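Yeah, one chain of the complex is gone here, protein chain that is, but the others are all in their spots.
Now for chain A:
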Amino acid sequence: MSPKTLYDKIWDAHLVHEADDGTCLLYIDRHLVHEVTSPQAFEGLRMAGRKVRKPQNTIAVPDHNVPTTPDRVNGIQNPESRIQVEALDKNAKDFGIHYYPVNDIRQGIVHIVGPEQGWTLPGMTVVCGDSHTATHGAFGALAHGIGTSEVEHVLATQTLIQTKSKNMKVEITGQLRPGVTAKDITLSVIGRTGTAGGTGYVIEYCGEAIRSLSMEGRMTVCNMAIEGGARAGLIAPDETTYAYINGRPHAPKGAQWEAAMAWWKTLYSDDDAHWDKVITIKGEEIAPVVTWGTSPEDVLAITESVPAPEDFEGGKVDAARRALDYMGLKPGQKLSEIEIDTVFIGSCTNGRIEDLRAAAEILKGKKIKDGLRAMVVPGSGLVRAQAEEEGLADIFKEAGFEWRLAGCSMCLAMNPDQLTPGERCAATSNRNFEGRQGRGGRTHLMSPQMAAAAAVTGRLTDVRDLM
């Protein structure tokens, strides 16, 4: 048998049909659904008189539109947002799929809820009408975003028409230095490869620094595989993975657990497997980073300065000029001297309990800079409850942060949590695109620790100075 990568193995285990021209029909084990990209898909099913083929493997939760203020228990004020969430309520009921409604404590960002409830398991295929589905790759599941037409296709057939991607290995050797996190790994990789560097590939992250990460850190790394252009990111399952999954509500139990474990332990890339592209980064060389521009590839160590357009080549010269203008920055300005207005801690990238612990560790006994707006939006109701139990919520509130309910919130600003024109935000989310957090808003991406440090000083800050 020829050696295979982890991606090859999962692909082969889900191949329903392969046509002569290489077009494949791939079976989908888990389909996650949210309110923004699904209404037209359910409507399509209704018009064609079709059912959901596997309602028991289809899980829905509203997250993009939901307000995060306590008054949301009284209903959603914005009429359009309310209609979308109500449409999901109705579609979940009509088609008999699993559902976590807005006021269920298990509600949260779909990519946090899936793993938390044990829906995401190694070796699975997982899709969702959301590009950050890549998150689930942390479990050694082949997980990627799809469009609404494909959402409808999966609902109706439990399959996707696919062509196979190429294999890329991203190895992070050694250990991370203090103050450096999974977020710094994933941003540094994108800074190295560019946002199109992964196009056409599935990335497997490996190496000692990846192995040393918790599941939550691994989810942060895989979450941003899409920002590097890859179809998916993967990390082979190991004892860390199994320990995280064991005992979760929808994880296998008893004899099924044993059977699952036997297969999961075969899920790794063979030693002599073929890689179409390999990137190696030394863990020790990764610094705490921030983004300076309007693309996730615009990454620099916090100790550096804003670049000049002339530092780049090709189309990036104009792109950098446009980005500096949009961001209101000048070449040569020290990154650590950039003053901010707002801090956002949350999102499917960094809205899990360990992210909140890490930020709280920096904030303990400190106050945010006067005049700053700062909010924490836990990734799920359960993360929120746990943070309250551990006393983290009190640390955030005493420091001056708003303590919100779960949702996507200011990561994409579809709900009322938005930046105003020119407002500059230190954000733990995943995209610094123009207008992403609100029209004219300026986003700097970073880790939760770095965002907490920025909240204390009121400017982009090297977290190591506060440790």
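Keep in mind that, in the parts below, a residue touches a chain if its C-beta (ideal position, glycine included) is under 8 Å from a C-beta of that chain, and two chains touch if they have at least 3 such contacts; residues count from 1.
Following the convention adopted for this analysis, contacts and distances are computed from a predicted model.
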Missing subunit (named according to UniProt) among the choices "ABC transporter ATP-binding protein", "Glutamyl-tRNA(Gln) amidotransferase subunit A", "3-isopropylmalate dehydratase small subunit" or "Circularly permuted type 2 ATP-grasp protein": "3-isopropylmalate dehydratase small subunit"
Touching the absent chain when the full complex is considered, from A:55, A:200 or A:309: A:200
Residue, one of A:52, A:215, A:302 or A:412, that touches the chain absent here: A:412
Selected residue (touches chain absent from view) among A:40, A:175 or A:246: A:40
For chain A, the residues touching the chain missing from this view: 13, 16-17, 19, 21, 23, 25, 27, 29, 36-37, 39-40, 43, 48, 50, 53, 57, 64-65, 78, 80-81, 83-84, 87, 121, 123-124, 129-131, 144-150, 152-153, 156-159, 161, 163, 195-196, 199-200, 226-227, 229-231, 252, 256-257, 259-260, 263, 295, 314-316, 318-319, 322, 412-414, 421, 431, 433-436, 439-440
